[in-house]
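Rest of the complex left out; these chains stay put.
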Amino acid sequence: MKESRERRPESGEVPLRQDEGSDRPTALDLPSPPLSPEMAAYLDKCREKIGFVPNVLSAYAHDDAKLSAFAAFYNGLMLAPSGLSKLEREMIAVVVSAANHCFYCVSAHGAAVRALSGDPVLGDTLAVNWRAAHLSPRHAAMLAFAEKVAYGSFAIGEPDREALRLAGFSDVDIWDVAAVASFFAMSNRLASATGMRPNGEYFGMGR
Amino acid sequence: MKESRERRPESGEVPLRQDEGSDRPTALDLPSPPLSPEMAAYLDKCREKIGFVPNVLSAYAHDDAKLSAFAAFYNGLMLAPSGLSKLEREMIAVVVSAANHCFYCVSAHGAAVRALSGDPVLGDTLAVNWRAAHLSPRHAAMLAFAEKVAYGSFAIGEPDREALRLAGFSDVDIWDVAAVASFFAMSNRLASATGMRPNGEYFGMGR
Amino acid sequence: MKESRERRPESGEVPLRQDEGSDRPTALDLPSPPLSPEMAAYLDKCREKIGFVPNVLSAYAHDDAKLSAFAAFYNGLMLAPSGLSKLEREMIAVVVSAANHCFYCVSAHGAAVRALSGDPVLGDTLAVNWRAAHLSPRHAAMLAFAEKVAYGSFAIGEPDREALRLAGFSDVDIWDVAAVASFFAMSNRLASATGMRPNGEYFGMGR
């Protein structure tokens, strides 16, 4: 199927390279004010831990107070102790982001699922359609609820919450499933609406 | 059209009173841990300023750290200085919440639009369909963008952002429109998914 | 949250007043032919009973015969004896109108629900999302059917009708639920398509 001469096709047009792109984290022309020492330290910690500053943080950095509030809110949701493991929260992130066709978030959180699970196929499956994955009843219930949060939250009712309880989730866990799924409904939209680009590093992570 | 004897209809069934409802802010059975002094003070300030603690905060109060992070994130977005007035941000909140049929958020932010604008009809109009409102070109562009964030963010592109620039929005303002609209995509979903009930006080506010 | 100085915001733009609007009942330039004595008397009765002529009637008044036929059809449906109380018919009206984001109809029939029920919260809840209301099994079944009429009538089948029978509705009642829900599918569209404006009186009714 692959032939190297295809790269100079006899017909059609060679697509642009995706890495010859913008040097801005979004399609917006946002200011770069000096960061507070706390936020500068936080971004340094990112660089140290994962090797780069995720573009969502670079984008928020146009406003130091908002960067700080976003980071605290995000970390409390995704990294703090919870009845959901970090991987489970990332699984929800990927499923919602795939529903919303959000390139930034599928890239970043697909990488996180690969990294946390050690199973690259899991991330790739969830990034297209979670129904195609082999899932435990717990995870199937969790992702079905998350998908309904993404697509039709107005129709969620007691039977949907009861299905999670039957799958072993406590009421606090249900809050967390709802909160993570809802967070990515936000994050996906902010990324798409501002033309946010994923860092190149995400593509190879965990492969 | 109204006849008092109708309340005891000869046919059909009298609907349940809506205020004979639950004593919980959501449909979930969440814990009530003691609050930190900071958060206790914050909720006191709410009571003092608007007369009650919004149920979204009572619900978040099952986890002090999350309440704190949510309040900071929300206040930075909705109350901090911005190229958008507070009222404009509330107008976006109502339009997105109406798109998502979120009862909690339409009630709370519809009340805020009434209160901030002094025009009860504006809030009621946006709560059903912003296209029915008399709007300046700036506000029509802002709400059209917000609605697209709500319904089809995956299809947003440069022409959508350019339409906001033509209506006088700076790139930082565009971030703010996107961020507020996206925030309510989250908030609406969290409220619907957890069965969050609006405080009764919202219904009469600004009327 | 409300501060009077907000009305002169340091940023953004003050929204237009909604009551500084058009003096026409719709966005169309319709003629005002003389009314027949019957229709003149009918509109007088409206003024006497509810204090004003609903704009849907003023709009239909461009054609005396159509006004007459509409009034007879409407009154037979909404006011004649039925297994559904008048309030139940208005509840259906609001739910369908909310599904269709029809500003005229949510305003007019939301007011009717408030007036007939004496419960302003019921009207406001149905105007956003009936699932958020406390409902008896009868009303939940009735509104679920009405919503399916609004959104996906092509998929209605015997199981949907059977669910109404199980909730105590006779076959004539089912006709009435279907007829009222369908009527507002029409009314909502005519109002939106012609830019119909609700009378200002509706906003305060029953509050």
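As written, the chains take the letters A, B and C, and residue 1 is the first residue of each chain.
In this section, a contact is a pair of C-beta atoms (placed from the backbone, for glycine too) under 8 Å apart; a residue touches a chain by one contact, two chains touch by 3 or more.
None of the values given here were measured: they were computed from a predicted structure.
Visitor: Please state the number of copies in the whole complex; 3 are the ones shown in place.
Guide: Whole-complex copy count, per this file: 6.
Operating definition for what follows: only the chains that are shown with their structure count from here on.
Visitor: Select the chain at the greatest separation from chain C, using centres from the mean of Cα atoms.
Guide: Chain centre farthest from chain C's centre: A.
Visitor: Chain B and chain C are the same sequence; what rotation (0 to 180°, nearest 5) superposes their CA atoms?
Guide: So the angle, rounded to a multiple of 5, is 180 degrees.
Visitor: How far is the middle of chain B from the middle of chain C, if each middle is the mean of its Cα atoms, in Å?
Guide: Comparing mean C-alpha positions, chain C is 24 Å from chain B.
Visitor: Calculate how many whole Å lie between the centre of chain A and the centre of chain C, each centre taken as the average of the chain's C-alpha atoms.
Guide: Centre separation, chain A to chain C: 42 Å.
Visitor: Can you tell me which residues of chain A touch two or more of the remaining chains?
Guide: Within chain A, the residues that touch at least two other chains are 154, 157.
Visitor: Mind listing the chain A positions that touch chain C in their complex?
Guide: 154-155, 157
Visitor: Enumerate the contact residues on chain C facing chain A in the complex.
Guide: These residues of chain C touch chain A: 129, 131.
Visitor: Show which residues of chain A lie in contact with chain B when the two form their complex.
Guide: By the definition above, chain A touches chain B via 26-31, 59, 62-63, 65-66, 68-70, 72-73, 76-77, 80, 100-102, 145, 149-150, 153-154, 156-158, 160-161, 171-172, 174-175, 178-179, 181-183, 185-190, 192-195.
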